[in-house]
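Since the structure comes first, as structure tokens, the remarks are kept for the end.
What you see is the complex with one protein chain gone and the rest in place.
Chain nomenclature is as follows: A, B and C, assigned in order of appearance, with residue numbering initiated at 1 for each chain independently.
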Amino acid sequence: MSVNRWLATGNFYESYKQEQRIFSTHCERAVFIVFIVALFLWPLLIKTSNTALLVLDEIMIAIIAIIGLNLVTGFAGLISIGHAAFVGIGAYTLAATSRVLGDQHVLLTHAWPLMIFLSGTAGAVFGAFVGLPAIRLKHLYLAIATLSFQMIFQWTINFMSFFNQGQTIPIARVYCFTGMVSRKDHYLFWYYTILIIVVVCGFCVRNLLRTRYGRCLVAVRDNDRAADAMGMHPGLTKVYAFSLSGFFAGIAGALHAYLYRGAGLDSFTLHHSITYLAMAIVGGLGTLAGSFFGPTAIKALDLQVEQLSEWTSVFLPAAMNLATALKPLAFGLVIVLFLIFEPRGIANWWRIIKSYIKLWPFKY
Amino acid sequence: MSYFFQLVVSGIVTGSIYALSALGFVLIYKSSRVLNIAHGQIIAGGAFITYALTVWLKIPIYLSFFISMIITFFLAMSIERIFLRRLIGEPIISIIMVTIGLMSILDGIIYLTPFGTYNLSFPDFFPKRPIIFWGISISWTRMAGVIITFILISLFSWFFKKSPIGVSMRAVSDDQMASMSVGISVPKVFGLAWAMAGMSAAAAGSIIGNITGLNFETLHAFGIAVFPVVILGGLDSIIGAVVAGIIMGLIQQFAAGYLDGNWGLNGTADVLPYIILLIILLFKPHGLFGTHEIERV
Amino acid sequence: MKFKAPFIIILSTILSLFLLAGCGQKQESGQEQGQRSAAKAHTYKIGLSLAITGSTSDAGNPYSKGVEDYINYANEMKFLGDDKIKCMIRDDQYKNDVTKRNFEDFLSAGIIFYLNYSTGSTLALKRDFEEERIPVIPASFHAGNLIDSNYIFLPIVSYSSQAIGLSEYIVNNHKGVNPKTAMFIHPSAFGRGPVEDVKKAVAAGLTMDIIEVVEHGRDLDNTAMLKRLISKKVQYVICNTVQSPVATLLNDAQRLGISADEFGQEDKITFFGVHYTGGNDLIALAGTSAENFFWTTSYRLTNEESAGASAQLEIAQKYGRDSKTANSHNYTNGIMAAQIAVETIRRAKAKGLEINRSNLYNELTAMNGFNAYYPLTTVGPVTFSSQDHAGVDTQIIYQVQNGVFRSICNPFESTYTGKLK
Partner (left out) sequence: MKRLQLSAITLSFGGLDVLTDVSMTIEPGIIASIIGPNGAGKTSILNCISGFYHPQKGDIYFGKQKLTKASPHQVSTLGIARAFQNIELFSGMTVLDNLLLARHQNLNYNFFQAVAFWGKASRQEALNRAYVEYIIDFMELEPYRKQTVASLSYGIQKRIEMARALTLGPDLLLLDEPMAGMNIQEKEDIVRFIIDIQHERQITVVLVEHDLGVVMDISDQIFVLDFGELIFSGKPEQIANNPKVLEAYIGQE
């Protein structure tokens, strides 16, 4: 039988190996590859401002953080109101290294891939530690336990002179093959680095989710007693979920510290934890695609509102209060409207569009 | 020794104001299993309404206190009607997030008013001189705060225990399906719970506003600061809120009185409640007075 | 579901276009700059990023209006001839990340002078200022801003010097042996900044005992702390924080009956504060408890007759500000930052120099001696040099008398600040 693997219609799996594929048709795979290649190529073709690159870098860092948050809150169903603190742990791993060894130390400037990985590990260790109450606590009590962790983290950083009491701890520019990454190339360099990390993380999580290490997360979310009877320790699975989420958050934190060339407390406050949750919700909880859409949408909204309020302040100079009120208003409205009208988030739109295209032209 | 007693008295006084702020959380959670993160904003709103009535409309403070409570009663009720009603039966994370969204919306609305950025304070309507006995001093404002707190809390407890609506509210909190089947309107009960929480928020806001002055940030930060109290008390127990409020008040005062300034520690009053909360939760996973949900297989 | 799909495609396309527009628009403004510079009348761009919303917006809001109004005023009064200044004002909600983005944005728009706001963001961006070699005036007078940095200029004396000035006032007027003092500070770099410097001044011979340094939290009740201070015989408390905690502190002190009715009263505490603790907002928050509070700054206040006060009120009236904003010392503060920027550009232009960052920097560092700048709103001249990056070196002390801040001494320069250098 001749198989046309470019279309979904008339295509049947012949082995279970085939069913494991991430892309069911060549078409899908081709589109994806073109998209990734485009992401790599466009900065070389179009001249972009540093601000635009900074925004994109920010979005991608948020994507990594949200992948982590989605694993714990979306897939494992454990509400974490302390995700910014995990991200902070990553950033402060670098900061602590900088305080101990000096910010120009070769470990920070040359061995930065290792440092990023180490920050992720630190995040994972703290994640496991914070996850421990999950063995006993449930629902809101657990959510507030993570909130407590956020508060304790903030207090510790803010009052310890080792951490410069929450002031920015500087981290030097990194070196790559061509020498020191200069101010001019800084954002572009990190654009590529973060992009590679995002793609790798995306694939890792995609893989994880089709193995037992991913399925157990969903199992404890849906029914932790049944999960117990299926041979998973529900408590340890939850701790593992927190630790996994901490790992991604740690990586995001390290990247944030490198991108901003310093770690300061005010990037990892409760407010950020809440924003992360909002991103996960708007993207779509419990979906990998949502982890990409959420941060993009919320950051885009932020920028739009900023521009809008600037625009209104030109026309209504005396009505500054309107402009200042717009940001929280828009943020809140988006969350509430999404929850009321599209609780499954943008990922659901994505799903609808995909099935629409897949069936095209044979819609029934 | 009088230092110690002063701390105890201050702790109890602060604690009872915590209890009043926590009451709003408890009322809502008790009936509808929703944790209203936007409560701090409602507290701030209540304080601002009282201020606007007293200073701008020149209504006597006691009267505006009541009017403010009535306004927030309807305000909170309509919040429930507009935002929460549609989400009955949704997962817990959605509902928490809705209240977070609500928090942002209320922030936005308050920034539209002058209160968003101004610093204001209530006119003095109590004598500024404190009440002093045995060397321990309490201000009139705080004393009034404590009295109002206890009046309100006993009113609410009585209401829950004795009045028909209160009984139906307890029934709903116990089992929504069963209460629906005996003809209790569950949405109505939810609305009422929110409304009562709104009332308590206005009272708490007016009292706190009298103590700290009216600064939006200080006031809404109180909503977060009171979380440890709510959880420690066990989310659905009024008595729990009172006890936990006073415990937290005492902890904070003792932290500020004995820890701060020694061993290089500072600001411990902000973090100690959370640490103690975590420790207690490890032993009592449902807080001090929270109901255990028995799991059947 | 079927009819939903096309709708969603359209919607998401629009959304992604929005995102592109968000990134693209800023690029445009860079090109715009290039086109404009070819024309006859120049427009010089300066940037201001500050907290109009979020924490400290009570100070940031009037500050932004001060900058906005003065720049408009300067343009209308033709301080720079036909040339104009365009000040881009962005709200960063007190978040360093947003400040950084705004700054990058301003840079691609081609700013030649930058006004910053918070201590945190100034410290976080210090290295960028160095690399970009752009003159910066922050609204934070944190002395630490000047360490390892060449391009940050404080408009007035640092918090440290203000606190030392207050200490000197205490020492000079205190009767008896070493005055026992405590410090009440904000739990951040901004609050902690002066502590070390005051301690250094004490070490250098200022006859004062620092009994305790208190970092406040979100306390509703300062009873414990005040009782402790009284038991340690503390007579003076120097505050470096924002108004709201000070108001609570003053209220508590009055309630406990330990606030002094006049300077240095026995067994009572006299309260002092540096720039951001005071102003009309404090009186608004603390009411009668604010009585006898001592406050230092380098600005003239509008409740006392002066040329600066009337000029400020005139500008405020011209742009329709309410009386609260018009009389705020943070409005003065904003005007001050804008004044320095405008004056620097004016001087460079008067010399016929090209208006760019390095010339402005040179102009700023030459602002001393006969070249010193005398703004109306301050109690002394602005003097910068390559060594001295604090503008107005003099300060003045105000005391709350019957609900109004009144100056109680002549402008002075704290002696120990000089000695410490």
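Note that a contact is a pair of C-beta atoms (placed from the backbone, for glycine too) under 8 Å apart; a residue touches a chain by one contact, two chains touch by 3 or more.
Everything quoted here is computed from the prediction, not taken from an experiment.
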Residue of A:61, A:81, A:128 or A:216 touching the missing chain in the full complex: A:216
Residue in contact with the excluded chain [from A:111, A:208, A:322 or A:340]: A:208
Candidates A:76, A:108 or A:232 - the one touching the absent chain: A:232
Residues of chain A (touch criterion as defined above) contacting the omitted chain: 15-17, 19-20, 204, 207-208, 210-216, 218-219, 222-223, 225-234
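We adopt the following convention: only the chains that are shown with their structure count from here on.
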Centre-to-centre distance between chain C and chain B (centres being mean Cα positions), rounded to whole Å: 35
Euclidean distance of C-alpha centroids - chain A vs chain B, Å: 34
Per-residue overlap in chain C, given as positions that touch at least 2 other chains: 53, 57, 61, 187, 215
Residues within chain B bordering two or more other chains: 111, 116-117, 266-267, 270
Chain A-facing residues of chain B, complex: 35, 83, 86-87, 90, 92-94, 96-98, 100-109, 111-114, 116-117, 224, 227-228, 231, 235, 265-267, 270-271, 274-275, 277-278, 281-282, 285-287, 290, 295, 297
Residue numbers on chain B that touch chain C, as the complex places them: 3, 6-7, 10, 13-14, 17, 111, 116-124, 128-130, 132, 137-139, 208, 211-215, 217-218, 221-222, 225, 252-254, 256-257, 260-261, 266-270
Touch list for chain C against partner chain B, complex: 53, 55, 57-58, 61, 187, 212-225, 227-228, 231, 243-244, 247-248, 251, 254-257, 281-282, 284-289, 324
